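After the structure tokens below, expect a handful of questions from me.
Only one protein chain is missing; all other protein chains are in place.
Order of writing sets the chain letters: A, B and C. Residues in each chain are counted from 1.
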Amino acid sequence: MGHNNLIINLTGLSFSFSADNLVLDNLSFHLHRGDRIGLVGPNGSGKTTLFHIILGLLKPYSGTVELFGRQAKKEKDFREARKRIGLLFQDPDDQLFSPTVLEDVAFGPLNLGKSPEEAKDIALETLDRLDLSGFEDRITYKLSGGEKRLVSLATVLAMDPEVLLLDEPTNGLDEETEEKITYILRKLELSYIFISHNFDFLSKTTDRIYAMSKGKISSDEAMAPHSHIHIHKSGKTPHKHKS
Amino acid sequence: MGHNNLIINLTGLSFSFSADNLVLDNLSFHLHRGDRIGLVGPNGSGKTTLFHIILGLLKPYSGTVELFGRQAKKEKDFREARKRIGLLFQDPDDQLFSPTVLEDVAFGPLNLGKSPEEAKDIALETLDRLDLSGFEDRITYKLSGGEKRLVSLATVLAMDPEVLLLDEPTNGLDEETEEKITYILRKLELSYIFISHNFDFLSKTTDRIYAMSKGKISSDEAMAPHSHIHIHKSGKTPHKHKS
Amino acid sequence: MIEEPFSTGNSIIHGLDPRVKIIVVALFSVIVAISSRFLALLPALAISLFLVASAKLPIKKVFYRLLLVNGLILFLWFVLPFTYKGRGLFAIGPFIATKEGILLAGQITVKSNAILLTMIALLSTTPIFSLGHAMGQLHFPNKITHLFLFTFRYIHVIYKEYRKLTNAMRVRGFVPRTNMHTYKSYAYLVGMLLVRSYDRAERIHKAMRCRGFNKKYHSLTQFSLKMEDIFCLSLMSAAITGLAVLQWVITT
Partner (left out) sequence: MGEKMHISEGVLSAPVLVTGAALAVTGISVGLKKMDYEKIPEAAVLSAAFFVASLIHVPMGPSSVHLVLNGINGLLLGWLCFPSILVALALQAILFQFGGITVLGVNTVIMALPGLIGYYVFGRLIKGKNRLLSLAAAFACGFFSVLFSGILVAGALLFTGESFISAAKLILLAHLPVMIIEGIITLFCVAFLKKVKPEILGGVYEKRS
């Protein structure tokens, strides 16, 4: 893997929201072209924070962020990178702000300089890819949780990114939709990092899983995806597990 | 269990926010004195909606709500019942509206007709019970997520309810705080229903878990809480499961 | 974030009863606002500087605040001297600055900043919630007081939602420019913010009803005047009376 293939290069990142609690503690991490990585870790371990730092939404107080071979420091540097890295927020309510699905999905392409017609075509195409045709005039605010997730994913894919950062993409999805998303994501020829508590999903979509804890990702914590067998001591009816 | 012990008696409830989607569909449910019930179900399955209907915050379009042996129909009927049934909202930012913790916890007792001094004493006592002494002058919006949850619980307990309806009480809590809350709730000699996605918590605090789906709670979906044993085919480091 | 950077501190001023602070600021502002003589205005400015010094506020931050809010004043300095009729002092190109114009601009500047500094020294050194409670005790209309308290409480929640939505726009390549797309996007942002706020408001109202709320607000807070408060109130009343004397009684 040559240096040109290094897409995300984080070195020595430290970050905290309040003085008494270090969220990231001298964290280093790399993503190379073609890497398909899963990121797990307990609640509050800083996974979401890490994504936000990669895209310049939060500023680390020390350490460097290098994107596509260039150090990113100022808002302007990140602006360029954001066109090539797509981020799916953990809460889809944070992502959707346009009245209708079509407008929301077309928002990204418009920002990339596409004409309104082109943007609309891209949006319709992307919706179609996610089996969401017919959704274009739905009111985003009134979508169900799972639908919001899918549309959020569409807004990210519509920008045709080279890299995907998805924050718990299967949260709140029913089994069927989860399978659909899993299938779609497997087919993508992109580099990506997926945060998830869902091992099953990760094992199907990623090549390597890193665990985050105490503000660090250490590479020796990498795990190969694996599946689980559950044994229930009791429990009358079948029930679902989240992970 | 005699009829006098029937605290909440819901029969044939139907409800929807919009014409095309039935959230509750001819749902029936009972809570007897001493019942400790967990309620699970996918996102958007109507759990929160059900709680709001029980307390008359939403009106079902058909079906009856009977509280403490009396049918509750009008706002006035519910007003009486609300003094005896404490509801913890899913989002603590909805629940904490007063400037300081003390004022917020005293808000309920004041409405119940206590004098300011009595209300203050009750509030301080309740805070103490939840290990929150010293919090009384803290500004509510500056509390951390977990602290907000605990204070919200204090505002409910300060009203000395006979029944508790808690909507995802362990959401956003760290392990330690979760254990504390679990411990406190176990000790309570109340009847309650807890909505949660956290099986571990429910298995420790409830006697029976009902699942909600498709707008119904069917009693044959009741599960006894149980613990899980996981076997991992591979995976180098220990990792947590949500359920 | 919406912060109250001056509200914490351990000066005498920070410890004063917020009711006293509100009364003093109101009296001082009114007297200074209707004064016109430098004979009264300059001592007023001195008093305000003294108050800022007593509150031990970081001078740099205070100065920066003043700079931010003196926009209109600066604008008046560019306009008044050259448009006010009077004796010409000097000229810049075709524009002639009059002595009267400069004096008027100067007078406004001193007035404005004396009041601003007093507000910083007395009001900004009090947590907003204490001010709200003091308003209640001073018999401001009950509805206003509660509207004030609730509004401040929820500014923080809604600001967080606002930040989340703007982040979502940024990661999708949004850069504000002077064009329709930008205005439309901001309008949607505002619309979404209003809708979310409306929903939250409904939930809060429900939460209040669950806690037995029945159209009546009860209060817990009681303030009591301390020696310092009475001393400060007397001293400031005397000073303000002095200003009034300088403005209206003394003849020169």
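Everything that follows uses one rule, which is that a residue touches a chain if its C-beta (ideal position, glycine included) is under 8 Å from a C-beta of that chain, and two chains touch if they have at least 3 such contacts.
On a predicted model such as this, the values are computed, not experimentally measured, just so you know.
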Candidate in contact with the missing chain, chosen from C:Val69, C:Leu89 or C:Ile230: C:Val69
Options C:Arg37, C:Lys99, C:Lys164 or C:Lys184, residue touching the unrepresented chain: C:Lys184
Residue of C:Ile13, C:Ala40, C:Ala55 or C:Leu131 in touch with the missing chain, whole complex considered: C:Leu131
Interface residues of chain C (partner: the chain not displayed): 2, 4, 25-26, 29-30, 32-34, 65-66, 68-73, 75-76, 79-80, 83-85, 101, 104, 108-116, 119-120, 123-124, 128, 131, 141, 143-144, 146-155, 157-159, 162, 176-178, 180, 182-184, 186-198, 200-202, 204-205, 208, 213, 215-217
Positions on chain A where the hidden chain makes contact: 99-100, 139, 141-142
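As a working rule, only the chains that are shown with their structure count from here on.
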Arrangement of touching chains [line / ring / star / complete / other]: complete
Between chain A and chain C, centroid-to-centroid distance (C-alpha), Å: 43
Interchain centroid distance [CA atoms averaged], chain A/chain B, Å: 32
Residues within chain A bordering two or more other chains: none
Where chain C touches two or more other chains, by residue: none
For the chain A and chain C complex, residues of the former touching the latter: 52, 55, 57, 79, 82-83, 86-87, 89, 91, 94-99, 103, 107-108, 110-112, 141, 155-156, 159
Chain C - residues contacting chain B, complex: 127, 129, 132-133, 149-150, 152-153, 156-157, 200, 203-204, 206-214, 216, 218-221
Residue ranges of chain A in contact with chain B within the complex: 40, 42-44, 142, 144-146, 172, 174, 197, 199, 211, 221-224, 226-237, 239-243
